[in-house]
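What you see is the complex with one protein chain gone and the rest in place.
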Amino acid sequence: MKETIYQTVCPGCGIGCGLYIRENGNGSVSIDFLKSSPVNLGKLCRFGMKLPHYYSDPSSGKVEGLVSGAEEAVKAAASRLKNAGKIAMLSAGNTTCEEHIAFTRIAETLGTVVHTGIPVYPELPSECHPHLEGMPLAEIENAEKIVLFIDPYVQYPLLVRRLLIARRNGAHIISAGTKELHLAHENRDLSPEQYAGLELDSNSVIIADVHPHTDSCHTKQLLNLALETGARIHFMKPFINSEGANRLARDKTGMMGISHIMDEIEKGDIKTLFLLDSDPIELMPDSDRTANALSKLDNLIVISSRDSPVTEIANVVIATESLYRKRGTFINAEGKLRENSGQEVTGIDAMSLLSRELGSEGFEYRQLHGHLHEKMIETLANENRKPEYGIMECAPVQHNGACTLKYLFNPFMWANQPDDNDFVLLNMNMVRSLKLRKGGMVRLDSEKGSMKMRYRVERVPDGMILTARKLQVATGTNTTVKVEGC
Amino acid sequence: MVEIGDKLLGYATNPDVRNRGASGGLVTAVLAAALEKGMVEGVVVLKRIDEYEAIPVITDDVQEVLASGGSMHAVPVNLAKYAVGRKIAMPGKPCDVRGVIEQAKRNGVELEDTYIVGLNCGGAMHPVVTREMLIRMYEIDPEDVVGEEIEKGKLIFKTKDGEEKAISIDELEEAGYGRRENCRYCTIKIPTNADLACGNWGVIGELAGSATFCEVMNEKGKRLLDNAIEAGFIEVQPADEKSIAIREKVNKTMLKLGDEWKGRLLTEIPDQERLAYYIEQFADCIDCGACREVCPVCTCGEDSKCTMFHSLADNYKMSMYHMVRLLHLSDSCIGCGQCSDICPVDIPVTTIFRRFADPAQKKRDYSPGMDLQRPPFLELMLK
Amino acid sequence: MAETEWEPKIVAFCCNWCSYGGADTAGMGRFQQPSSLRIIRVMCSGRIDPMHVFNAFLEGADAVLVTGCHLGDCHYVNGNYKAQVRYQFLEEMVRELGLEPERLQLNWISASEGEKFANFIRDVTAQIKQLGPSPLKPEGVN
Partner (left out) sequence: MVKEVSVKEIETADTPRIGVFVCECGVNIGGVVNCRAVADYASTLPNVATSVVNKYACSDAGQSEIKQAIKDHDLNRVLVASCTPKTHEPIFRACVEEGGLNPYLFEFVNIREHCSWIHMQDKENATKKASELVRMGISRARLLEPLQSTEVPVTNKALVIGAGVAGMQAALDIADMGYKVYLVEKNPSIGGKMAQLDKTFPTNDCSICILGPKMVEVSRNRNIQLMTYSEVEEVEGYVGNFRARVRHKSRFVDVTTCTGCGSCVQKCPIEVPDFEFNEGIGTRKAIYVPFPQAVPLRAVVDRSVCIDCGACIKACESHSINMEQEETFSDLEVGVIVVTTGYDIYDPEPTNDFGYGIYDNVITGMELERLLNASGPTMGKLVRPSDVRPPKRVGFIQCVGSRDKKRNRYCSGFCCMYALKDAQLIKEKYPDSEVYIMYMDIRAPFRNYEEFYDRARDMGIKFIRGKPGKVSKDTDNSVIVRVEDTLTNNIYNLELDLLVLSVGAVASESSERVRQLLKVSRAADGFMMEAHPKLKPVDTTLDGIFIGGVTQGPKDIPYSVSQGSACAARATRYLAQGKATTEGITVEVDEDICVGCGICVPMCPFQALSLADGKLAIIKALCKGCGTCAVACPTGALQQSHFKNQQLLAQVRSVFTFEGE
């Protein structure tokens, strides 16, 4: 009869919705609503609603595929790390700030860095990184003009709510992206050269997103646009704590993008990969290729709170409790500090032990949390910073194929969350020219192979096929494909 | 021994409970006694998070029950879903009780195992709206509020500085604050569908503020009250004619006001504009399914007709999901407002449901959640 | 190209025993009808799910017909009474939604009433032609 209730945040996109989880005696969880949580006012998107699924696979510690206790796993990890050559450590931002700091300490002991934050996303000059941080969502509600380079309905559904409030407050909303949006006053399919025509000013907000597969050229173009017009720019990101990881890693150098890391692994330059709640197989558009690359590693060590494809193939898995039970802090997309009500710290304890095994000091939660506060005073003081970068040059990638399959990075697909987006979007013109049959399917051919998909007719630009689902024909976020009715 | 139909005035014997509870702590004490004496395995209590937020929690700890209580007009949760599959007692607004009864018709709840102490309800406020109202109308920082009550048609907030500020509810509601829309035109104010119907309406004279008016509605209500008296948790005395008359008068006034609000809030949309209105209202739906999740009437699991045969791939002008839900629930929608509260894109789901449900339920003379008569779709009244 | 007159698409749910038979009888009697009708056969009018009716509208039906055996004649005791109750709900919903009431019609047609069936289809088609395409019809669909 006794239930345990955890106040926590949704580990989806970076909005960081408040909610609470009910855990009943048999370990099953259900999600429940706060009515006045400051970020989301008690509301959740369709991904948030499915959180119980996300928590249905808690991880278990493993050494060489065999279930093992935490200490055994830590020791196995330590012995592998001690003898490893070049080590790459990756944390995409899916755990608490405190765990992230602990992971960074280990990196220091090992003489390396944690690849994390914005640097693992697009290849952008480091002076731009602070400007890819988010802005308070309440400010979006008060903007006069909002330009969307994302599809909030598909990618960040809870942002729809903020945009609707903004619209009620009198904002003029333009969708400059890929699809006609119901909430927008104007739907304009613009090329970067036409962005000037948007007539933005300092009361305007540009909303885009940034993730491991963002076209960095386009990110530069948007930063240029913000710089030229004085408009504010807000970037949405996947993972609950990518913002926190980013801010904590701001003074670190020598970081690589995730695709770069994968390239080096493929080439054989990196032989040891140490992951903190980050699964490249889920993250990369091309899962097969990624899994194949990871198999070339000598050491694959994973700290994880849930089972995912990478824990299946890792040499060592150090298991932690589910995210909602953790004691710890997150920073959401707008820079708000949020705290779990859970009190468990097995992840930090494990990393502390690992640190000691590696010959360094151990650490505990309070100490790490104190460190976080120090850091945050420093970075939060930087709010409302002026642009510190100049106009950037970039060479846009040319797509020469007839059709481009564009992957709308969906911040939950990294977590293998079920979604019903088993279709692609294309427009009526294409339906006619491809002689598609209603209720039929399209076949997409890329260099990787071909697959059949259902499709939905939307007002999207000619030649563009959108997907909110990772498709196995995709080679990146934009893939040139041949399309045929079938 | 009390009898079914008795109208009583009562209060908790424990002075602490009596003082803390809004009206003599009767409800808290009755629930605690039920748990203490093993009538139920648990009690649903609202665990206070702050002035505007409380989480329904099921507890088997009598002390925790006794420590709960107090009015929370800004916590509009529906408790019906928390009763599913458990042998519990709970306090309940009329809409909570209606939810439980509708669940019982769908085998979601074993009514015999669920004791509900009903509470009079003039309506609830949404916490977010309340915060905004405090800033704009009361000019009080919501975080400074330590207490709230309703007296003589005015909503009073107390701050930590010991100040009180009162504004008439009419004025607040004219300005768009105050009670949720569906509460304003709700037609059940006294929970006569519960086992006990409790509230402070009709408590006058020296007992005002320190006793609860309680009507014994059925056999379960009698058991609850007898148990609490026997356990020494409460004391009761018969209510006099005057008390009874005042309670009825308050109820009538509230219902009359409700009718007026209904006329204002559910104004007829011209025939030729209606479809466009519904299409527009549902157009921003992000397909989260939360309205279904919180609905206290719906008993479906994860797969159901509204979800299984609805696909984002369909290019429809209105989503199949909403159409199927309207169809499946318009005969038994209780108008509790949960779906509107939860909707992340502010679709007025409850208002839309009422537009379909009101005429349908009126035509069939069916009031869901008020008795065990089954709704038309479940019964398909033949001949 | 010559402008051809718009032909509505009407989906009719027919029960196997009566109304489907009525459509057959209409054919046997060579009662000519507009080519607007598409019949979905179910065993009993009690099988006509309001969900399917809505789906037909959402897909683009200009009208949906619910048909079955005369009351009292149900092959399955009282399936058509149940269909009738469900139909009344549907009718109210369609009206509240703001769809023209002519777009949803109920008719009891026995297997012998071929002429009635044909007349019904002719009447409905004429009514719908007056109204024009359904406002729920998705763009680009016919």
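For reference, chains read A, B and C in written order, and residue numbers begin at 1 within each chain.
Criterion: contacts are C-beta pairs under 8 Å (C-beta built on N, C-alpha and C of every residue); 3 or more make two chains touch, one makes a residue touch a chain.
Treat the numbers as computed from the prediction; the structure is a model and nothing was measured.
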Which displayed chains the unshown chain touches: A, B, C
Residue of C:75, C:95 or C:129 touching the missing chain in the full complex: C:75
Contact with the hidden chain (one of B:49, B:140, B:204 or B:300): B:300
Residue of B:87, B:106 or B:154 in touch with the missing chain, whole complex considered: B:106
For chain C, residues in touch with the removed chain: 7, 9, 11, 16-18, 20-21, 23-28, 30-33, 35, 37-44, 46-52, 55-56, 59-61, 69-70, 72-79, 82, 86, 110-113, 118, 140-142
Sites on chain A contacted by the missing partner chain, in the whole complex: 53, 56, 418, 420, 422, 428, 431-432, 435-440, 486
Touch list for chain B against the chain that is not drawn: 106-108, 298-301, 303-305, 307-309, 311, 328, 377-380
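Heads up, the rule we're going with is that only the chains that are shown with their structure count from here on.
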Maximum centroid distance from chain C, chain identifier (CA atoms): A
Rounded Å distance, chain B centre to chain C centre (Cα mean): 42
Touching two or more other chains - residues of chain A: 457
Sequence positions of chain C contacting 2 or more other chains: 139, 141
Footprint of chain A on chain C - complex, ascending: 139-141
In the complex with chain B, residue positions of chain A that touch it: 1-3, 5, 20, 32-36, 40-46, 48-49, 153, 157-158, 160-161, 164, 182-183, 420-423, 454-458
Chain B residues within the chain A interface of the complex: 41-42, 47, 49-50, 52-53, 55, 57-60, 75-77, 86, 126-128, 131, 283-284, 286-290, 293-294, 311-315, 341-346
